[in-house]
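Just one protein chain is left out here, and the rest sit where they should.
Chain naming follows the written order as A, B and C, and within any one chain the residues start at number 1.
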Amino acid sequence: MTTGYLWHPLYGWNDTGSGSLTPADPAVGLQPVGHHFAHPDNKRRMHELVEVSGLLDQLHRVPARPAKRAEILRVHTEEHHDRIVAESALPKGGDAGDGVSPFGKGGYEIAALAAGGALAMVDAVVRGEVDNGFALVNPCGHHAVPETGMGFCVFNNVAVAVRHAQEVLGVERIAVVDWDVHHGNGTQAVFWEDPRVLTVSMHQDRLYPPRGGTVGERGGGAGLYTNLNVPRPPGTGDAGYVDAMDAVIVPALRAFQPDLVVVACGFDPSYFDPLAHTMVSAAGFATLTERVMEAAAELCDGRLAMVQEGGYSIHYVAICGAITIATLAGVEPIADPYLALLADVYGIHALEEHQLASRKAAEVLVADIPGR
Amino acid sequence: MTTGYLWHPLYGWNDTGSGSLTPADPAVGLQPVGHHFAHPDNKRRMHELVEVSGLLDQLHRVPARPAKRAEILRVHTEEHHDRIVAESALPKGGDAGDGVSPFGKGGYEIAALAAGGALAMVDAVVRGEVDNGFALVNPCGHHAVPETGMGFCVFNNVAVAVRHAQEVLGVERIAVVDWDVHHGNGTQAVFWEDPRVLTVSMHQDRLYPPRGGTVGERGGGAGLYTNLNVPRPPGTGDAGYVDAMDAVIVPALRAFQPDLVVVACGFDPSYFDPLAHTMVSAAGFATLTERVMEAAAELCDGRLAMVQEGGYSIHYVAICGAITIATLAGVEPIADPYLALLADVYGIHALEEHQLASRKAAEVLVADIPGR
Amino acid sequence: MTTGYLWHPLYGWNDTGSGSLTPADPAVGLQPVGHHFAHPDNKRRMHELVEVSGLLDQLHRVPARPAKRAEILRVHTEEHHDRIVAESALPKGGDAGDGVSPFGKGGYEIAALAAGGALAMVDAVVRGEVDNGFALVNPCGHHAVPETGMGFCVFNNVAVAVRHAQEVLGVERIAVVDWDVHHGNGTQAVFWEDPRVLTVSMHQDRLYPPRGGTVGERGGGAGLYTNLNVPRPPGTGDAGYVDAMDAVIVPALRAFQPDLVVVACGFDPSYFDPLAHTMVSAAGFATLTERVMEAAAELCDGRLAMVQEGGYSIHYVAICGAITIATLAGVEPIADPYLALLADVYGIHALEEHQLASRKAAEVLVADIPGR
Partner (left out) sequence: MTTGYLWHPLYGWNDTGSGSLTPADPAVGLQPVGHHFAHPDNKRRMHELVEVSGLLDQLHRVPARPAKRAEILRVHTEEHHDRIVAESALPKGGDAGDGVSPFGKGGYEIAALAAGGALAMVDAVVRGEVDNGFALVNPCGHHAVPETGMGFCVFNNVAVAVRHAQEVLGVERIAVVDWDVHHGNGTQAVFWEDPRVLTVSMHQDRLYPPRGGTVGERGGGAGLYTNLNVPRPPGTGDAGYVDAMDAVIVPALRAFQPDLVVVACGFDPSYFDPLAHTMVSAAGFATLTERVMEAAAELCDGRLAMVQEGGYSIHYVAICGAITIATLAGVEPIADPYLALLADVYGIHALEEHQLASRKAAEVLVADIPGR
């Protein structure tokens, strides 16, 4: 099997500034801090581990390239695109739109390279240059809606890639599985009325964006029933995630019958994430990956492109990523150095009764998903 | 009201090295990282916010001093004490005992100053120099058992302070309330058979140390029923913490009738903590503080000493701490700059059905706590 | 002897952003970096060493307070002041004026506190509350000219303090000795025509600002001959600095006969500074301090206020500062932990022939300095 892999060092140069979320402001008690939650070191370290561990030697490098203006405009408004271009030229850069998503001078070029990286990987998978692949892009994309960036996302990388697959590569049916711990509101919004794209988001229940991502949000117009949210309560671990994957997401994929599966792969459900409260281990991510691979093998000749979304543990994202990518490539992953610590933690391995309600609420909606 | 406050800049010099938990080790995929989970910047920044926000002007500075050998030996074995002294003289320092608790050259002096800081604050409260007080010490202490340090703790600061209160100040009955997100196993162990000390630990269920901290651990010998564990399931927020405080901890204090209350105050139950999965906000810590203050006022003329334990969010510990200390001092706290973000998060404000089981299991044990 | 000392933790919160000098800009090869040259950690660490080493106990804390608008306007234009206020309210803050002097939100408040800190120390010295004193302020000030900030400086702290001494405290003759490694162009400009203020700057020859700081710049109008520049060639060490102090600066003070001496005390001539090429050791700074103290004792009852300017070694500024302040206070300084490393370095201890030319060029100008 040939597994593609994409990283560009410019992703590690995304300038998230000297604040925590919002810029530092002594008047409200926020002193400067070296590492914004979305500091790119998290992802750079993941790439380095992929290389140092020898995994890189078993992967096929797919080169990144910037998404062009027209490619970004398939998803975003001109106003949003051009505002990012303009702010990107300022000495201190700008913000993707919500005041917690800073970028520095040249941030446009990095964001365009992230969108283009997702696009390039989908392109390589669809054209058969690789069997599947992982695009380790930065910044993330799944919160960006057509009119604005938000939640650390500038452009919706996955959406740009999916539109490319539809419009340039002629792929008819595409499923996006988003397991970032936050709701994939941007991707949901872009494809809300598109019956050719199934968007599934599994995330911590009502974490971010506030109040959204409920099971009641199911797509609209021609796209009715092609959006599915699978909220997981805070405190859910591997068992509760895999359970929802088996009971809801894989059946949804079977129902929809995609020609291509794209995973919006956040590692912020991880055990050590400072922005979320779920307890997924590296082994958990490996299992989720296996399940999606099996579904893709069954449904669409294994065509699977994974695209990096969030993940904020400077300690654990690298480990989770290296193990996930090895799983995707069918090679032996490194051992999780934190495994001993996680072995006996309550809640990580067992399915809890109270986690079933939201799973069941999502499960019953699968029947409505339109097939081919 | 006079509220004591203690900090020493040497606490900010505790050298946690260049690993994440264990030292970096490329062979297992762990590259060096600038911030060990227990890096002291978390606490230094809290002190700075206390000063910059003006709160410091309303507090009474209690000076720190090192705990003496004999004071530490009230709690710890000579072997443990002397091993720390010896490793502290090495160029690269040593480890408190479990390989995840590094300290640098001079680490003994800092650890002794942390134990002495807790002791000094308890001393000031008992002698009436202050009405209550907060000792912002580092490193933490509540995991340290007589024979060894562990879990980032070198000496058990609170236990050293409690022993001082008993043996030097003649305080008869002391209650320790530990709301650090991890089980206060060390404090439990030190006072396991001591009927004059009630140890209560509220923590994330079976997080750390592995497998411990269950409701079944209730003290032994003469100290039977004077240890109480109140595990909270992962995903619990403000509501579930305050509920357990009201239903279990305050009643336990009333049952025991202490002459002094000591809070082992970790801020690692906080919403942004990378090592735990509970969702307590700064407002939640303020409410917990108010409840303990009310109990202390009712039971022991308000004699309350809070001692810093863990807390690993470089972004939020400072905020939680400043608001907690202001509450303790009865002055208007700063506004939580993250409040808007937390306002609508699911699970933070509402008590969940599944959180009741472990609360109830602890609640029924209160009746056994021996009174005066 | 009573020696004043001033520091405020807000100085440590000055937000220098994520660039090196200019903001990061991938297009020209500048990736983000956690530590701008002027990152405030250099100074915060100095304060901490003052406290941890026990020196603080022998000093008299002088509280900082913000300089008021009217106090700043004694030196700066309304346009400059108000531009800083306006940029300080922006989410990402602004720049003092030259693109290499960034500040964050609230940067105005910090800059005003730096100017006010210098003013407060001069006030305490002149009023006799302390015999002499050291104001550890941040950001630095000596490059700021009336119309703009530059070179990491927002307001000219020393100039604001001197104007206060003249206009509020009625001090008639004031000498400013600036041994920051860069030319004190701002202070020179403010007092260019003021015969009551002698400005002396000893600095690396033509380092920054470009091309300025030559011996030919001697004041103008009524202030002719009351400005004196003492450039030192790159590579000069302790010997060459002390030589110029003895041969030029002390004689200049004797000629001018001040009522007050203010030292603009940069530690960027230090051996480890990344922005300069001189080789002054902590012992060298101590000797310079002694010489100025002796001159002040002889000329103006010892009235001496030292105000922190630059200093960019995160490793050595703290050491140099602690030893300088101890010298000022007449107490035994700590030993320089880098001393063994510096003991045999060529150029640090011996006066070199080629260093004499510029010293002599300055020396001959002393005769023109007008006395009382």
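As a working rule, a contact is a pair of C-beta atoms (placed from the backbone, for glycine too) under 8 Å apart; a residue touches a chain by one contact, two chains touch by 3 or more.
This structure is a prediction, so every number in the text was calculated from the model and none was measured.
Colleague: Write down which of C:Leu224, C:Ala247 or C:Ile314 is the residue touching the left-out chain.
Modeller: Result: among the candidates, C:Ile314 touches the missing chain.
Colleague: Which of these, C:Ser18, C:Gln31 or C:Thr289, touches the one chain of the complex that we don't see?
Modeller: C:Gln31
Colleague: Specify the residue from the set C:Ala89, C:Val168, C:Leu224 or C:Ile334 that touches the hidden chain.
Modeller: The missing chain is touched by C:Ile334.
Colleague: If the hidden chain were put back, which residues of subunit C would touch it?
Modeller: Within subunit C, the residues touching the omitted chain are 20-22, 25-26, 28-31, 33, 35, 37, 45, 48-49, 52-53, 204-207, 210-211, 233-237, 272-275, 277-279, 313-315, 318-319, 322, 334-335, 337-338, 341, 343-347, 352-354.
Colleague: Residue by residue, what part of subunit B touches the chain that was omitted?
Modeller: 10, 12-18, 22-27, 31-32, 34, 91-93, 95, 99, 102, 104-106, 109-110
Colleague: Give me the subunit A residues in contact with the hidden chain, please.
Modeller: Given the touch definition above, subunit A has residues 9-10, 12-13, 48, 51-52 touching the missing chain.
Methods note: only the chains that are shown with their structure count from here on.
Colleague: Examine where the copies subunit A and subunit B touch and state whether the two sides share over half of their residue numbers (same) or under half (different).
Modeller: same
Colleague: Quick check: how many Å separate the C-alpha centres of subunit B and subunit C?
Modeller: So the centroids are 43 Å from each other.
Colleague: Taking the mean of the C-alpha atoms as each chain's centre, how many Å separate subunit A from subunit C?
Modeller: 51
Colleague: Could you list the positions in subunit A whose residues touch two or more of the other chains?
Modeller: Within subunit A, the residues that touch at least two other chains are 22, 25-26, 31.
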